[in-house]
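Contents: one structure, followed by commentary.
Left out: one protein chain. Kept in place: all the others.
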């Protein structure tokens, strides 16, 4: 079965991103396909390459990165939500004359259409709100 | 009278940061002193130099910056909360081998002691939660 | 995408908007999401319930907050041909909001039982 | 800071912790804040109310979440000499939590009326 | 000395205002702001309780910009005081401490 996830919660502040990650891992462990994880609202903070938790705590951005690399999963950050919240890739940083960028390289910035596309392509879309 | 504010809410996602900014402006307009604004929990996102809202929307990081410059106000971001959430200044980026940093230069990273100090020094400490 | 492909992938998507405007950005982000979806030739519906029904009050004036007026944005749904718009009857009732206070004319007020069966007719729920 | 300065600036600070552990980070951040405050020679108090009283349940085991055990962290308050620890009686009662389920021995269970007067004796409230 | 309570959550969906009312003393004040202003309307689930404590002399305020934004001007409980940010600053001075319910 094809799953996609929509994540609207900030890591650490809310447990919901961690729940979503564990659900994603269980989807894959059960032999299902994970088509896309879409980050919106405060969920965009999951993509920060500058996230620096203490070494004995979960590092969600690295967990998503690993999942994406191991299973070739689409990690998409909503562009409108990301820009407002200070998450930029190199291209957006250039476009808006910002001195640097902070998006982890395994995440892609795109539009809300990618959420709709995930809803259309997947058998199940599950939302994780904060 | 001496005021300090503690802000625990992310800008845009929650109205509380905007409320806090308007309160801060009213404190100053009424001739009182604003000793410190302390950013904790999701409030640390107020300090992002990469925040890029649409041009017709409020840009909170620039508003705080202006307030700080006009009235010489201490904007302090809690270090533990900031690192977990991907907000770093140059020094912390170097310490943790991160490729870049994203803290607006008018904000200072420091410890929770600065919240306690604000509570001790000020006549009024007001919390704005998300 | 050919017409044939379209019909294969035409799904029923219900957007459920449960949060008040202004206090959080969820109401606005739900609206942005359904407007984006209108470009994808799917069968779209929108349901307001709980504090989400406050989004529909026509008397809104957020000028002091320097935010966009939510009530003024909602009529754009018709321009995007999103016509299946529902409001939860019990949520309106609990808040003592009458239908003539709402900004949208074409909304269908439905009760809990009807919402329950509306949900079972969908292919996906987008929860806001 | 001299002893004289200390006494001038010794204030009564009450930390109010109202949120459940694990679901959000507020409970942990409230605890971190009061521990930080213990270095400043102030008159500190801590009040648990609403879902914040769930922080005190001794049976916690967050190993599946890979988080630190909140119940195991709370006894550190005594080491930091934070001794004025209060729990809201009505919050415990609503959740049917008995005092022997709590991790801390020295907590004082106080009712709403007492909390009201506790608040009036403070110099600052730190709201979590 | 008394306490100013601020409440920024809707009483239709959160118990925040109820918690505040539980421990609010007779010299205290309550300021409703952001989504908390839904607590200021006549149909609020706490409306009766607010009436009772206002009769005891507790003053309840709502922030004007938030009331207007949400279109609640005509729906307000008649005994609620409307204020603005200058009033908010003044209230925080008149009370010794501020407890934020969020």
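Which chain is which? They are A, B, C, D and E, in the order written, and residues in each are numbered from 1.
By definition in this document, a contact is a pair of C-beta atoms (placed from the backbone, for glycine too) under 8 Å apart; a residue touches a chain by one contact, two chains touch by 3 or more.
Bear in mind the structure is a predicted one, so any value in this text is a computation, not a measurement.
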Omitted chain - touching chains that are shown = A, C, D, E
Query = Which residue, D:67, D:84 or D:114, contacts the hidden chain when the whole complex is considered?
reply = D:67
Message = Across the whole complex, list the residues on subunit E that are touched by the chain not included here.
response = 12-16
Note = Across the whole complex, the chain not displayed is touched by subunit C residues 16, 18, 49-50, 88, 90, 112-113, 115-117, 119-120, 122-125, 127
Message = Applying the definition given at the start, please give the residues of subunit D touching the unseen chain.
response = 20-24, 50-51, 54, 57-65, 67, 71, 94-97
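One rule holds for everything that comes next: only the chains that are shown with their structure count from here on.
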Task = Just tell me the minimum hop count from subunit A to subunit E, counting one hop per pair of touching chains.
result = 2
Ask   = Based on Cα centres, what is the most central chain?
value = B
Query = Among the chains, which has its CA centre at the largest distance from subunit E's?
reply = A
Ask   = Do subunit A and subunit B face each other with the same patch, meaning over half of the contact numbers show up on both, or with different patches?
value = same
Task = Just grab the chain with the largest centre-to-centre distance to subunit B, centres being mean Cα coordinates.
result = C
Centre-of-Cα separation between subunit C and subunit B, whole angstrom = 34
Inquiry  = Based only on mean CA positions, could you tell me how far subunit B sits from subunit E in angstrom?
reply    = 26
Query = Can you list the subunit D residues in contact with two or more other chains?
reply = 25, 123-125, 127
Query = Tell me, which residues of subunit A touch at least two other chains?
reply = 12-13, 41
